[in-house]
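Note that this complex is displayed minus one protein chain, with the remaining chains in position.
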Amino acid sequence: MKILISALVVIVVLAGAALAYALGPSAIATVERPMPESFSGAEVKRGAELARLGYCNTCHTVRGGDPYAGGYAIETSFGTIYSTNITPDEETGIGRWSQEAFSRSLREGLDREGHHLYPAFPYTHFTKLTDQDARALYAFFMTRTPIRRSPRENDLPFPLNWRPVLAGWKLFFFDSGRFEPDGNASDTVNHGAYLVEGLSHCGACHTPRNFLQAEKRDDFLRGGEAEGWTAPAIAGDLPTPKGWTEAGLKSYLTGSFTADHGVAAGPMQPVAENLAAVPAADVEAIAAYVLPKMRSGAGKLAPAAATSEQGGNGNDEGRVLYAGLCASCHEASSPARRAHGMNLADSSALNEATSRNFVNFVLAGVQPPEGRAGSFMPALAGSLTDEQLTVLAAYLRHAKAGLRPWDDLGKTISNVRETMRRADAEPQR
Amino acid sequence: MTRFTVNDRPFSTETDVETPLLYVLRNELELNGAKFGCGLGQCGACTVLLDGEAVFSCLIPLAALEGRNVTTLEGLGTIDDPGPVQAAFIEEQAAQCGYCIPGMIMRTQGMLNRNPAPSEREIREHLNPNLCRCGTHMRILRAARRAAGKPAGDQAALAERSAT
């Protein structure tokens, strides 16, 4: 039955594609590149903040590369998409795009020439942007340093490399339209909703996706995944033992360690880095909107009934590994434990239903951004064998979180190792 | 009892299995190469190879070592017959106080085990876990390049970086 529906959807997508191809959206004429002086300082400044709230730098900059010059690889389940150059270079960037073309790309997912954009670019969220914010963003990007650099070709199989397919996809999964405030909510909450649902596109990671990579609207913010990490549920019953407070959430969102939950890591780390650099009011609004949705502790699984299966040797071996490996930072009695040596009992990663974040933490580690203080977890990929990590995980799940061992552990470990190996083999240029 | 090899020789110890490898290397085997710097996995002064990969010996309990192979600085060569990475570091005079250098040598060896022809960016990324406070970095990089069979000088590296 499911297969039937899927097949049907695919057929419709392709048909829609053909239709859209026939009716193809039109190109918007090029303009002279606007001079930086033609924008007001205030507009550029707000544009800079909005660019951070949309994390534009994360996907449009390769590590150590020129800001916004694109080329960042986004791995999807279908293949690799490389981000575009959004500096105002006239040839390879968006230097000759008009405001109209720029706004249309953000909100309709079309480039200047009218080609459909892959939804790895979150226009399904950006469509909520106000005109004013789209203008500020335009002002910001048009005043960046132009960098001449052509993006790399996407690495997608047929028919996905045929852009008109996207028209069909949009037909199903894309609702164009500006944000509409909730008359019953405060301005702060409305601003938060505008950011979370729109520019900050939280759902892109924190909402589960269907087989065609569209967010499942009914499960908005109920947990998804990103770049090999679990993006924990924000809305609904959360497995974390300790509740979130407004202060805790704000400090988490801005990259600080929160003793009750941990630290923004993996793909959440650049998000927090950006949020640390925007006005406090924006972060406050996000927190105000999100906090009431979070029911911490309610989703905590029932504690493991019996310890026999991971008891005995397994458990003791795990305890020993913990004592020699983890205790110097994580054990309460260690003087080294400070702001970022967390009590693992409260760790979100350890309490999640999947082991993915835990394994990522242990194998790949976490390092604060260059030159900044922050949580540090050494990468231990070379230190632990798969068996040892399994034993350690079982011990920690039991002794610290009071939970049964994960059953996806073996697969996750090999996945994470594989991802790390690949990242090592072909580093981002 | 934990059994593993150190520099290709079998070793066994009755020491409490919680004890991190670093202390066993230094105090039981009297090997000086691995140094204590932080005990937290933040500085790399204690770096050794475990089954060929660079790891922090301050964070590996004996319990994780059963049947595995440890290589320390002493396993790479001797003062009269230094190994190729050691020789590269001597050639470049890559030390001030030298305290961090054994860890740097081991990390470089770990990199070459995995990637015999690293780019400049890969060298810098790979050495990232190891800290030097004397600021010997430029020389350490030159030594690592030399050990990888590349032109050692900064200028060549600069040219390589701007070319990619």
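Read from first to last, the chains carry the letters A and B; within each, the first residue is number 1.
By definition in this document, a contact is a pair of C-beta atoms (placed from the backbone, for glycine too) under 8 Å apart; a residue touches a chain by one contact, two chains touch by 3 or more.
In this text, contacts and distances are computed from a predicted model.
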The complex's invisible chain, by UniProt name, from "Aspartyl/glutamyl-tRNA(Asn/Gln) amidotransferase subunit C", "Tryptophan synthase alpha chain", "Anti-sigma regulatory factor (Ser/Thr protein kinase)" or "Molybdopterin-dependent oxidoreductase": "Molybdopterin-dependent oxidoreductase"
Selected residue (touches chain absent from view) among A:Thr80, A:Ser334, A:Thr385 or A:Asn415: A:Ser334
Among B:Val6, B:Leu31, B:Leu112 or B:Ala147, residue touching the chain not depicted: B:Leu31
Touch with the omitted chain, as defined above, among B:Val6, B:Ala45 or B:Leu112: B:Ala45
Subunit B residues that touch the omitted chain in the full complex: 15-16, 18-20, 23, 26-27, 30-33, 35-40, 42-43, 45, 72-74, 76-79, 82, 86, 89-90, 93, 95-102, 105, 123-125, 127-128, 130-141, 154-155, 157-158, 161
Subunit A residues that touch the omitted chain in the full complex: 45, 48, 57, 61, 64, 67, 145, 277, 327, 331-336, 338-340, 368-376
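The criterion applied here is as follows: only the chains that are shown with their structure count from here on.
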Euclidean distance of C-alpha centroids - subunit A vs subunit B, Å: 35
Contact set on subunit A toward subunit B in their complex: 64, 317, 320-321, 323-325, 328-329, 336, 365, 367, 376-385, 388, 424, 427, 429
In the complex, subunit B residues that touch subunit A: 17-20, 39-42, 50-51, 53-56, 58-64, 68, 110, 114-115, 119, 121-122, 125, 128-129, 164
